[in-house]
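Every protein chain of the complex appears in place save one, which is left out.
Going by the order they are written in, the chains are A, B and C; count residues from 1 in each one.
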Amino acid sequence: MKLHEYQAKQVFADAGIPTPASTLASSVDEAVEAAEEIGYPVAVKAQVHVGGRGKAGGIKLADDREEAEQAAEDILGMDLKGYTVETVLVEEAVDFVNELYVGVTMDRGEGEPVAMVSTKGGVDIEAVAEEDPEAIAREHVDPAFGMHPFEARKAVYDAGVPSEVASDVASILTTLFQLWDDSDASDIEINPVMITSDDEVVAADAVMNIDDDALFRQPELAEMEEEAAEDELEAKANEYGFDYVRLDGNVGIIGNGAGLVMTTLDLVDHYGGAPANFLDIGGGAKAERVTNALDMVFADENVDSVVFNIFGGITRGDEVAQGINDALGQFDEIPKPVVVRLAGTNAEEGREILNDELVTVEETLEDAVQRAVEYADAEVEQ
Amino acid sequence: MKLHEYQAKQVFADAGIPTPASTLASSVDEAVEAAEEIGYPVAVKAQVHVGGRGKAGGIKLADDREEAEQAAEDILGMDLKGYTVETVLVEEAVDFVNELYVGVTMDRGEGEPVAMVSTKGGVDIEAVAEEDPEAIAREHVDPAFGMHPFEARKAVYDAGVPSEVASDVASILTTLFQLWDDSDASDIEINPVMITSDDEVVAADAVMNIDDDALFRQPELAEMEEEAAEDELEAKANEYGFDYVRLDGNVGIIGNGAGLVMTTLDLVDHYGGAPANFLDIGGGAKAERVTNALDMVFADENVDSVVFNIFGGITRGDEVAQGINDALGQFDEIPKPVVVRLAGTNAEEGREILNDELVTVEETLEDAVQRAVEYADAEVEQ
Amino acid sequence: MSVLVDDDTRVVVQGITGGEGNFHAEQMIEYGTNVVAGAVPGKGGQEVHGVPVYDTVERAAREEDADASVVFVPPAFAADAVFEALDAPLDLVVAITEGIPTQDMSKVYKRLGEVDTRLIGPNCPGIITPGEAKLGILPGNIFESGDVGLVSRSGTLTYQVVDNLTSRGIGQTTAIGIGGDPIIGTDFVDALELFENDPDTKAVVMCGEIGGEDEEEAARYIAENMDTPVAGFIAGRTAPPGKRMGHAGAIVSGSGTGTAESKIQALNDAGVPVGDTPNEVADHIEDFL
Partner (left out) sequence: MSVLVDDDTRVVVQGITGGEGNFHAEQMIEYGTNVVAGAVPGKGGQEVHGVPVYDTVERAAREEDADASVVFVPPAFAADAVFEALDAPLDLVVAITEGIPTQDMSKVYKRLGEVDTRLIGPNCPGIITPGEAKLGILPGNIFESGDVGLVSRSGTLTYQVVDNLTSRGIGQTTAIGIGGDPIIGTDFVDALELFENDPDTKAVVMCGEIGGEDEEEAARYIAENMDTPVAGFIAGRTAPPGKRMGHAGAIVSGSGTGTAESKIQALNDAGVPVGDTPNEVADHIEDFL
């Protein structure tokens, strides 16, 4: 779960990290009022879960009322990489002489958290990591002990942070780690930490992503989750509890188990088709889940055919088949051709039950995928 | 630093551990009023830092107003092992069917905390540890990870806690450990945890001792420290910042370094004398510290002679000698004979400086102690 | 004939009184697994499917001389259950639970470095030695005893590949589902090492997927240390960067690491043929035998 900048900044500020004065606004009037109160110059910043907001026109500086009004008008309601901007953060524009990067994330390969500090702040840190890895000081932290103060200092001095602000930056990093730990964060970062001419440090941006698997014990953070203006289908998948990713193709894919679904996608591609989605319905395949999955795939207007690939482990193939029959039986007319492949426990019994007026049954994964690709191609040609 | 029962109970209750209803009272009227409000039966419990209060008459049960009044009258103002009782805790008397012991302490030998649970609660746990060690389940905790929930459960089940309350007791133990950790406690225990006939668990007593070396980061707990009605001299030592223990003998002892002072005590005993105190003035021996130390020892009316044993390491002997001269020079008459033994750095120079009208100078530790014992014996004979 | 588990393995089921634990304990017992105890706090003294239940894993292990456990405990309590198994101590812990918070697993991972216990999972289907023992939720009926070791990050994909093998009469020594989470106990290299050291394993299938660097590390290990031939499969060739493909670990980062291309390339460089389809993997294995 991603926090918005304004939410993360509130969390940071509550923990004692210096942040610029700011106010959230969801209308031009509110934005102008906020700017007048804060005093110019201000930054007007789109609050959407999109990287590279600045380049995309989602952040504008304003030196006076007129500019603030213009900025708010430009940004509110704009489309940023598919997301509509509904709120902006109006923030004191900090006059800085230097920008740093400070962050904490999980190093999955090492299985432990890593703190990072760089004097190349204010730019895309992944690009820095790629082009100039030495410019980022990394300090791994033992998850049992938590971060020792010396580790924060070491990262800061190793990064070459100017000595005038080293202690303040180390203190921010220690706080960030504590927040990361207490909040079950996956990533937490400030990019940039601005250094002013009188050696003040200020968190000018704020990123905080929470481990979805830990939201059950982070009720306050979970409440911050907003109905994001995300893809309608992805919102529906969330509601149904499916792992779903929308893609660009026209072959709808439903399966059980992440690896098997990915493999089905790959095979669609292998046989010349283009997958429309990743949809993992997980273990078991009761009628309701099957219905919901079909509902989702059919709701995607790009879909021209569907391949349903279930490998029954503990789940029995005959039960799955019954679920598919029930789900499709509810339609007067099946919207798009559906190919079903059942394997594993009681697969044969399942194939016998399946109503071949509703679906096309194939025995192997390869055949099923090829058939679905054929159907999709045929739809396109029509 | 020791918390009083009522203070520890407040801390426990704030952390969610069930405690009986109770009110602190410092007069008989207050105690009766509290008892009336709580309802009978109540326990009236002396709030002093003394073990075995119950046996010594510091805890009484009262079934009605008259008994409550009598109990408060008996206990308030009584002398419990040298401490005057100034407050009592008036507490709902819990009707229990079973008593447990639950505690967390530092196992110094292992260098890690240990949680303890026993079904032999309500009695002296050190006696249980001595006579029936198997009756106490012990679970060591890794200080880096903190206590895992399973460790609390394991201690509880290993101790044979009845299954009806096992989960509640495990939860109390988990909370106790967290308190121990968060509060820099040295020991924390509930003896007894009472189990009622309807399987409720209640902390009927509360012990919480804080590591003095960590009080600097436990400001809220440090504030709870009360001017205890402790030995006047020990209070003075606290004020001066000396390590001081009052003993029964008549040879006053001042030295630098715990091991050397203990050795001086042992030698006094070895040569037939009886040490009046342990007093470590620590490193350096500026005039003021010397003055304060002499002030303390002379203030002990049991003292008949004093041995001053300084081994100068980094501290120079001539500086110490000057300090002793200055300190004793302030007296019109030296109250008791003082024997000084200086060794180590610049000891010879020190011995030359020392004013032998004020003190007797000896070169070896053995001679100094023997001389002080002789002086003390002579005083006694007068 | 196998690695890690066989018919001598004495298994505790943690969470045996829960829905999943109860069902799969029965399945494991039916398969012939030597399930000797259950462990559930507060349920000590009960019996489930003829197996005694204890309040703690330590007591279950002590009383029943158990050496392995399978964890069917909800995600909020699963890390604690694994810690308990490590402390008992058992030799092998298989954590089936999906959705354990990553920070919990990071602490478990640290602890694993301090003890001798091996963890498989979490978020995995478990481990099976066909005809002897299964610890987990794998469908026993699709496996057959034989010469091929199998290690996979995915559940149903494993079944698919096993199906391709078994249908050709190619059996398995042991199949290990290592799990799809970013932080896991036994990884590819660990599993490959076990198979390399097992004289009965004549060939190995390794099913990887996008995300992380484990497949690349495995490729290095194979090139440097393995004589037993390995065939590979990598799922997620068509996955776009930044999108999590179901498994928490299956994500191609924006900077281009963890891609299927990089993994396939690394495996090919190590002399490992990678199938385009599960069936092609079975072809390669057939060639090896």
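The rule is simple: a residue touches a chain if its C-beta (ideal position, glycine included) is under 8 Å from a C-beta of that chain, and two chains touch if they have at least 3 such contacts.
Remember, it's a predicted structure, so these values are computed and weren't measured experimentally.
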{"item": "Omitted chain's touching partners, listed by label", "value": "A, B"}
{"item": "Touch with the omitted chain, as defined above, among A:39, A:57 or A:149", "value": "A:149"}
{"item": "Options B:255, B:323 or B:337, residue touching the unrepresented chain", "value": "B:255"}
{"item": "Contact partner of the left-out chain, one of B:30, B:181, B:326 or B:349", "value": "B:181"}
{"item": "Which of B:16, B:111 or B:219 contacts the chain that the document leaves out", "value": "B:111"}
{"item": "Chain A residues touching the omitted chain (full complex)", "value": "145, 148-151, 153-154, 157-158, 163, 166-167, 170"}
{"item": "Absent chain, residues of chain B that touch it", "value": "106, 108-109, 111-113, 126, 129-130, 142-144, 181, 184, 186, 211, 213-214, 216-217, 243, 245, 247, 255-263, 265-270, 275, 278, 280, 311-314, 343-345, 364-366"}
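Here is the rule we use: only the chains that are shown with their structure count from here on.
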{"item": "Separation of chain A from chain C, taking each centre as the mean of its C-alpha atoms, in whole Å", "value": "28"}
{"item": "Whole-Å gap between the CA centroids of chain B and chain C", "value": "55"}
{"item": "Shared interface positions of chain B, touching two or more other chains", "value": "145"}
{"item": "Interface hub residues of chain C, defined as touching at least two other chains", "value": "107, 111"}
